[in-house]
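Since the structure comes first, as structure tokens, the remarks are kept for the end.
Note that one protein chain of the assembly has been removed; the remaining protein chains are unaltered in position.
Right, subunit A next:
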């Protein structure tokens, strides 16, 4: 993982080169039609929905985007 190019943003464990410069809000729209029931953590810090638009991804960021599934 550390040998990836330095412009890499990691989204749900996968390297992506389109990430840097993009906002979290844009990334969520790209990944899901659904905008509710979703949460995002960047570098293990959970964002509130209000912070999505103003949070711009930079190289090396590790993003987790999750939603609810059947379980438990």
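Convention: contacts are C-beta pairs under 8 Å (C-beta built on N, C-alpha and C of every residue); 3 or more make two chains touch, one makes a residue touch a chain; residues count from 1.
Here is the rule we use: contacts and distances are computed from a predicted model.
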Options "Bacterioferritin-associated ferredoxin", "Heme exporter protein B", "DNA ligase (ATP)" or "Thiazole synthase": UniProt name of the undisplayed chain: "Thiazole synthase"
For subunit A, the residues touching the chain missing from this view: 12-13, 31-32, 34, 36-41, 44, 46-49, 64-72
